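Below is one structure. I have some questions about it.
Only one protein chain is missing; all other protein chains are in place.
Note that the chains take the letters A and B in the order they are written out, and that residue 1 is the start of every chain.
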Amino acid sequence: MAKKRIVTATINGREEEFLCQPRQTLLEVLRNTLNLTGAKEGCSNGNCGACSVLINGRAVNSCMVLAVEEEGADIETIEGLAPGNGLDPLQEAFLENAALQCGICTPGYIMAAKAFLDENPNPTEKEIRFSLAGNLCRCTGYDKIVRAIQQAAKQRAEQSASCEKETV
Amino acid sequence: MPRLFIPPLLRPNCEGKEEVVVEGATVLEAVQSLDQQYSGVMDHLCPEGKLRAGMSVTVDQNVTPRGLAQKVAPESEIHFLPAIGGG
Partner (left out) sequence: MATIDETKAVEGSGDTPPKYKVIGTRPIRHDGADKVTGRALYGADIKVKGMIYGAVLRSPHAHANIISIDTSKAEALPGVRAVATSADLPEPGDKIAELGEGSVVLNHLSSNNLARTKVLYKGHAVAAVAADNLHLAQEAANLIEVKYEVLPPVMDVLKAMEDSAPVLNPDVRTEEASTGEKGDKPTNIAKHIVFEKGDLEKGFAEAEHIVEREFRTSTVHQGYIEPHVATALWNNDGQITIWTPTQGTFSVRQQVAELLFVPLARVKVVPAEIGGGFGGKISVYLAPAAAVLSRKSGAPVQIVMDRTDVLQATGPTPGSAIKIKMGVDAEGRITAAEAWMAYEAGGYPGSPIGAGAMCVFSCYDIPNGRVEGYDVCVNKPRTNAYRAPGATNAAFATETVVDELCEKLGMAPVDFRLLNASKEGTRRIDGVTYPRVGLIETLEAIKASDHFKTPLTGKNQGRGIGSGFWFNAGLKSAVTATVNTDGSVSLLEGSTDIGGSRTAIAMQFAETLGLAAEDIKPYVVDTDSVGYTDVTGGSRVTYATGWAAYEAAKDLQRQVVARAAELWDVDPALVSYEDGHVVGPDKSVCFKEIAMELSTTGEPLVGSGVSNHNEPGGAFGTHLIDVDVDPDTGKVDILRYTAAQDCGTAIHPAYVEGQIQGGAVQGIGWGLNEEYWYDEEGSMRNANFLDYRIPTCYDLPMIDAIIVEVPNPGHPYGVRGVGEVPIVPPPAALEAAIYDAVGVRMYELPMSPPRVLHELLKKES
């Protein structure tokens, strides 16, 4: 059995140092070593998106990445999304639109949606559906999830517009 | 008087009837009344006076959790059907 390696990465804005075996996925380390259980294991081979986290700003299936590969990476998980004790617009939108039933896909969906909106702040419905096709949901039929993302896009645009106003 | 609906495969034992008028204040009594009219039917429907596993009793329109102990009214319909499980 290979010896554990020390890996240093930024997780939700904080520098974390952890031990892991080379064969452990990032998902496994997040959940079992770092106790960040928001990312879920749904399929073990990158097909459901329940394990979605952001690595250097990109949505990634953390079950498909080895933890040792993430030396020096900037990782964002659901646990780091909410500002203080409030909620991010995506989180609020999911709740207001009833875009979750069992909620197991929700952390992955929100993180994937965040990465998507960071890159495409004003998407069409089709663009939302295309880009998030890698996140499976079995409960909702996706209707309310798409609406939630549309609402969050609008709210984020309004927030950043008002931020811009302030700085000008 | 309550009517007991006869499962198709037992109708030959009941002169081919789809339903039989019976007497009784509970489902069990109704079955016993049926058995008095058509001897041996109770043995099939509820052997030893017990509801068979996988069977349920519907009185009027609803499955009853009380099985054979369910009280019945004079206008009641009694049905023996497979127990349904939801998902």
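Operating definition for what follows: contacts are C-beta pairs under 8 Å (C-beta built on N, C-alpha and C of every residue); 3 or more make two chains touch, one makes a residue touch a chain.
Note that the coordinates shown come from a computational prediction; the quantities given were computed from them, not determined experimentally.
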Where does subunit B touch the missing chain, residue by residue? 5, 7-11, 18-19, 44-45, 47, 52-55, 58, 60-65, 77, 79-87
Against the chain that's been left off, what residues of subunit A make contact? List them. 21, 23, 31, 35-45, 47-48, 50, 77-79, 81-82, 87, 91, 94-98, 100-107, 110, 125, 128-130, 132-147
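Criterion: only the chains that are shown with their structure count from here on.
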Intercentroid distance (Cα basis), subunit B paired with subunit A, Å: 57
